[in-house]
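Missing here: one protein chain of the complex. Every other protein chain is in place.
As written, the chains take the letters A and B, and residue 1 is the first residue of each chain.
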Amino acid sequence: MSNNTKQFAVLAEYETVDEILSAAVKVRDAGYAKWDCYTPMPVHGLDDAMGVEQTRLPWFTLCAGITGGSLGVLMQWWMNAVDYPFITSGKPDWSLPANIPIVFELTILFSALTTFFAMWIMNNLPRWYSPLSRVKRFARATDDRFFLAIETADPLFDASATESLLRETGAHAIESVEDPDESPTPPIWLKHSLLIAGTGLLIPLMIIAYARFNTQEAPRVHLVPDMDFQEKYKAQNPSPLFEDGRAARAQLAGTFAFEDDHLILEDPGYYTGKDEGGDYLAEVPIEVTREFLERGRQRYAINCAVCHGYDGVGDGTVNQRAQSLQTAGWIPPSNLHQAYIAAQPKGQLFESITMGIRNMPGYKSAITTEDRWAIVAYLEALQGTQEAGARQLWGAAPSVEEVSPSDEDPLVAKGRELHTTKTCIACHSLDGTTLVSGSFLGLAGSERKLTDGTAVVADEAYLHESIMDPNAKIVEGYVPGLMVIPPISDDEREALVAFILSLKQ
Amino acid sequence: MSLYQFPRWTDVIRPLLGVTALGAPVYLVLLFYYGASPNTLAVGYEPTQPVPFSHAVHAGELGMDCRYCHNTVDKAAHAAIPPIATCLNCHGDGEIGKGRIHLESEKLAPLREAAEGGEPLAWVRVHDLADYAYFNHSAHVNKGVSCVECHGRVDQMEVVRQVEPLSMGWCLDCHRDPAPRLRPLDQITNLGWAPEDGRSREEVGRELMEKYNVHPKQDCSTCHR
Partner (left out) sequence: MSNGEIASAELDNIIDPPALVQGKADLATITETVSRVAEHKPPKAWYIGFAMALGVLGMLGMAVLYLIATGVGVWGNNQPVAWGWPIVNFVFWVGIGHAGTLISAVLYLFRQGWRTGINRFSEAMTIFAVICAGLFPAIHVGRIWVIYWVFPIPNQMAMWPQFRSPLLWDVFAVSTYFTVSLLFWYMGLVPDLATLRDRSKTKIRRLMYGIFALGWTGANRQWHRYERAYLLLAALATPLVLSVHSVVSFDFAVSQLPGWHTTIFPPYFVAGAIFSGFAMVVTLAVPARALFGLRDLITLRHLELMNKVIMATGMLVGYAYAMEFFMAWYSGNKYEGFAFVNRAFGPYAWAYWIMVTCNVITPQIYWFKKARRSIPIMFVVSIFVNIGMWFERFVITVTSLNRDFLPSSWNYFSPTVIDWATLIGSFGLFFTLFLLFCRFLPQVAIAEVKTQTPHAHSHSAH
């Protein structure tokens, strides 16, 4: 510390309460303003002797008390009656008596905290450094001696006059209090540690900002994890208990859901689309209401429209996507307005949706039984809207019966019927149009170029082979696996081949 | 005898005390308000899935309805993750599934493996409520609360991520004021829906509350049962 000091105050020491009281009166009467007495305990009468004015502290306490009480009322009212009303035993949302205890406590708490902190602030404390503490004798101010100090900052201060005044008061000792004449610069380590602490405090904030503005691979942080994860199985959870590792168990074979029993017992056709004799149900076995049709339309939009399109012509977005990707082996979805589909009994449509057909997968597990019937019912309405369009597109064949010549060979006639019922018609037209595959018109006897470069004539043997083993010979422009082996008997195959041969040109 | 004295500079740092006394509570409040908020801890969770399934392509570009795959959402509490069979409807190879789209894709290899009898695909759950919170999907989607209200614009997400806090306060926001979050049932999976006639969602929602008899409960046992 530098030796350059300047005087801060003059300090006088007294031994008794009486001495300090009379000294205080004298200094007060001399008109000094910046001076104080220092005593080991509060001395009764010294306030008057010094002329200390009553503190305004109680007013702060009063204001704080009123604030605390009002906040208590407001807080409880807003929290329990407005923002989150508690309904307890039919009591009103807001009734003051039950809220009085907390209002009381908050009044006290606010008053006490304010009194405490206001007192220290008004006393200009904490202030650890005091020039007085540089004087050794001043240590007894908190023990058994009484001091009086007049600061040099006082306008009346005059080194000799002030000192002689203090001498007149009967001081036992008088000492000058010096204060170093330099700017109080905090040490460099303090600055550094503050800098480090300040930077350290920013780190959590930066982590938070990063987490808020970025996505994370890591799952959410559970600050209080208890019971977030319980020892129980929820839907689709894994379980080590079972061989397949799933907590959910599949329906046992041969059982059916409880709520369906009356239907399955009374009306098995409801589930299969077929009556007891094995024939398809002609009509939907549920009363078709407007709501039922709406339901069908909704389910159609969800499940069917992706391939078949909302209008049913078979150009849904998935088909478009597959076509644009040039997916090998992609079989475009059927146009649901085709006459043969329109002519199918409802039970057959239901079966197609349930079990799938050709390249369409079954939707038994994805759509409930009732909803599948609803779709079947809706399909009729959909087909009805597009009948005119369907006739244009599939002009020649609005009905299977119309084009069938009456004088046909029974075998060929059976083949013609099978062409529709076994749904060959979905890919192979009879009018020369290329659908998914080539038309049957003029197929027999024509020359087929194969992918291996050879060529064969489409004779009877070729036709039989192509039905039984579609991948044996692949015509140029097609891929293996496109056609499924139709589920037909040998007799039926004979009829089909006869029919195709009859279309020879 | 030179006793320790508090140095003079302690006078200078007294304002720092005031700053600390006032600043520390503010800092701590900020730290906990933002640090412990689910917006920090939960929102933005974007795990890598075993198969890079793109909702943006399927639900967005192709316009597939959410319920094509999540078909239990409107009749059960749980919105099911679809079985592999559903994927194979389009991504099969002719034998184990019928469509053949992206038959050769490497990205779909885990799918085909699983289909051939391997382990099921372990999809990573993105939206996971605490086990003590009961949530019923069907109760919401059948009353006009669209998927988008909780899951965000999944139809625009290449990878699904959590966009809402899924906190209790956030649930209550809607239970206390459901109107602006409702939409007609036929638009429930149309994530980009907005009222066409220029009316506010609040206004439309008020009507729908009447129509669908929407009176969300707020008592504890509604969700903690």
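The working rule: contacts are C-beta pairs under 8 Å (C-beta built on N, C-alpha and C of every residue); 3 or more make two chains touch, one makes a residue touch a chain.
As the structure is a prediction and not an experimental result, all values here were calculated from the model.
Considering the intact complex, the chain excluded from display touches A, B. Interface note: of A:45, A:432 or A:477, the residue touching the hidden chain in the full complex is A:45.
Shown as candidates are A:5, A:130 or A:383; the residue that touches the absent chain is A:130.
Along chain B, the points of touch with the absent chain fall at residues 3-4, 6, 33, 36-38, 165, 167-170, 172-173. For chain A, the residues touching the chain absent from view are 16-18, 21-22, 24-25, 36-47, 49-50, 52, 55, 57-58, 61, 75-76, 79-80, 83-84, 86, 88, 91, 98-99, 101-102, 104-106, 108-109, 111-113, 115-116, 118-120, 122-123, 125-130, 132-133, 138-144, 224, 226.
In the analysis below, only the chains that are shown with their structure count from here on.
Residues 87, 126-129, 133-134, 136, 180, 182, 184-187, 190, 194, 201, 204-205, 208, 211-212, 214-223, 227-230, 232, 234-236, 238, 245-246, 298, 301-303, 306, 317-318, 321-322, 325, 327-330, 356, 359-361, 365-368, 481 of chain A are the ones that touch chain B when the two sit in their complex. Residues 1, 5-14, 16-17, 27, 30-31, 34-36, 38-48, 61-65, 67-68, 71, 75-78, 80-81, 83, 85-86, 88-90, 92, 94, 97-103, 119-120, 122, 128, 130-132, 161-162, 186, 219 of chain B are the ones touching chain A in the complex.
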